[in-house]
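Okay, handing you the structure first.
Heads up, one of the protein chains got dropped from this complex, but the rest are sitting where they should.
Going by the order they are written in, the chains are A, B and C; count residues from 1 in each one.
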């Protein structure tokens, strides 16, 4: 009999439908199907491995996930230390703050008349609405908060920690910012100037010329130091954007000062953009390996899917399948209240890349 | 206090992560998030409604779903009469036949060297492999089967029924074709000439000049008669392609002969194509309403997602949530063994559209 | 000095803007940029090469290109023998017939109220409208034409030749069908049953039970024979769909009967679908090589773009750049008026694959 080709080793196992399947059982049955279903199952497997390994896990978050109903899923990931550091767009933090302050986003239609919405001061994000008047109030609240801070530049990491603290003390409500504050998980927001949080800061500046100073270059130093301190890292990216690149940049920048860094050991991304137009959001993880952003032997997977479908399934599955790994995990302990953050009690040098030790 | 805008009525409810959630619980929690997650949850709700209503449910199936591990999910939908009629591409039926005959598809890589694959007679479908030699054998098997048939034109509906029967008797294995045969669910394959089943038929023709005659125009008549017989219809479309249009065409064609038809009452589609390039696969269900393919008051939803993610979750949920509706459902009874099919014991007029009664 | 890496050989040459550039000059300047712009420039170069080589060029056409204003561009390609054989969806031929019969499609809006359109019997294709009443009239016209034919099965190739002839004699207007008739270029339409041409045929059947017989399996034999007769082929695909696969299938089927075939020598596709969901429309040309649809040393390019942008630029460029090649080209001469087509005066064996000579 003819020998089986080396290419035909593991057969596709058709998905078997059954009543009562839980999320982790569904993903387990998707491991041997094809296309993005298989990739999502692989993402589940890789995230489990990250949690069992001694790595610092970065989570990147772009797209309208907070407005779109995933902020408590992200808060869950932070509070339970599925991740160690969040890199986010400003909008996701702003829409989180909006709900933590007790306001809501609303179910809407992508085909509504936008002039009618504008008339009623309703802002639309595809199929989701919010009150512009409430947004104006948020901006003022952020400006007022910013005026409580010292008159010096703050990295976004320090600023957002303070913001989370202020928000928690005022509201005692769960959310991304408050979860990160309570769990001492750092948040970076490299494009803060391109968001309503930035707008609130600019309004603080308008009131007092020495207020609202953000030191985004300091964030680059600090995020790279985080990688230098523990070069074994992992990257989980939702939606691409500036968070995706910033997480990779931390790895590349760290490598300049410590050649043991070597790129992320694990990477998974859930994106809807595609590689063939050349943009960073859709770029492949293979491409990331050419840059050294990702180790060439990293376990990695790209899931081409909307996070509003993929994340509920994936995190629900991990809530079961990763329970033991989470319980056993010893995540990095951060101290975030000052201008220089500390990891495991050892502060980073202020404004400098850490020397290789 | 200012009154709430009419646009801000139903708040987004962030997805709450919890261990042990089942598929239907996950989809229930996705009903009040945004974007495609909400749409998938809505698809779940609409399919449940279809099953409780007195409608004929068409399922359209394009894309490499059989090769990609979803054939048993589709077989489950047929066997348990979540659907009443399948419209498929030839490839999906062919890859189903391949596995029902005991062969497999295999896990592969989208980045493999294709010249190396060709050397070893491996055919690649993105990240999935199969043996070309086994495909050649299938083609011959199909040709041999076709030569067992009478020398007259067969609609694809009759041909595929006979094929399912032959396959079942030979293999006693589950699959799409065999499930449809056993449940007497009709299958239409309008583009059969664009598939390996068509290739097998052409090889029968090569051997005997009067063999391999397929009457695809007869399928148009029969599918329209199916709608005329019971004008209340629903459409479930996976992946667009010829099945999507054929299901809609049945509705439009039926309307010519019976103005009570009025378009599908329910429609859900899971597609990855987009509307803005004008192609039928990505066309919106709103657009379908302009043509009368869909009733203007139909409940409908488009889910922009890969079926290999969306379908396992959706069908797993229905297996629980639709259990009672399926038990109570009285699906149409078909008689498919002859040139003219019969519904509830009453045959269609051969080669003619049924008159309005 | 350090030697240049083997990977850094040909520099990107930024596109230089200049007034008065013609299409071919623009594409020439796009050859050394990146992403899809480079790919489109490469498509231009490959098509030029095809025209200078001794190959049979297949053109596949899916998506709403005829309704969308590209039918005269395709007619130009046929009339001037940039291509030797057209494989089309039924819809593209139908919308061509609609305009050749003197009716029009109209500029519309993708955001119009579709219930209002339905009320006025307007059918919408994304941003384009047409009169449903005129469509009904077309269907009847097609049925009437079909009743003029002999009562025997017609391949789509023969049927469409007769249709083009009838249309030309009635209208004397330019279009795809009439250009193909006048230039004796064969058209195949494997999914004719999934189109309004099929609907017209079904209405002929309704009137006379032995009318409207189409032999799509015969098309498979004939298209494969076309490849066997001259195994050097090229494939130009617009939009994927059944035409893309049918052109590749002709090559694979031909290989069964003549192992000199070896796949297309050139391939270019302009598609908007992507590979990673596994569907045939978006499948890569590399993948096609694993199947032997495409020679492993073929010159090939995929352009990820809407054909309504890419084709006007590409064909305008070729009208200048390929002038000499077109003048020198000796395209295959077809005889299409009977049940068996002839190439260069030699008919194909009816209903049989041609033996290797």
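Observations
Just so it is clear, contacts are C-beta pairs under 8 Å (C-beta built on N, C-alpha and C of every residue); 3 or more make two chains touch, one makes a residue touch a chain.
Here the structure is a predicted model, which is why all the values come from computation and not from measurement.
Only one residue from C:46, C:59, C:73 or C:146 touches the chain missing from this view: C:73. Touch with the chain that is not drawn comes from one residue among C:120, C:170 or C:259, which is C:120.
Contact with the chain not shown here comes from a single listed residue; of A:138, A:242 or A:302, that residue is A:242. The missing chain, though absent from the display, is touched by one residue of C:46, C:315 or C:343; that residue is C:315.
Checked against the full complex, the one of A:18, A:53, A:133 or A:287 touching the unshown chain is A:287. In the full complex, subunit C contacts the hidden chain through residues 5-23, 26, 29-30, 32-38, 40, 64, 67-73, 76, 99, 104-108, 111-112, 117, 120-122, 125-131, 286, 304-306, 308-313, 315-316, 319-320, 323.
Touching residues on subunit A toward the chain that is not drawn are 62-64, 67-68, 91, 110, 114-115, 117-118, 122-128, 132, 136, 139, 153, 190-196, 198-199, 201-203, 205-206, 209, 212-221, 224, 239, 241-242, 245-246, 249, 252-253, 256, 272-281, 283, 286-287, 289-292, 296, 306, 308, 350-353. One chain of the complex is left out; on subunit B, the residues touching it are 34-36, 111, 274, 276-278, 304.
The working rule: only the chains that are shown with their structure count from here on.
Closest to the protein's overall CA centre, chain by chain, comes B. The geometric centre of subunit A is 45 Å away from that of subunit C, both derived from CA atoms.
Centroids built from CA atoms put subunit C at 27 Å from subunit B.
Taking the mean of the C-alpha atoms as each chain's centre, subunit A and subunit B sit 38 Å apart.
Residue positions of subunit C with contacts to 2 or more other chains are 274, 276-278.
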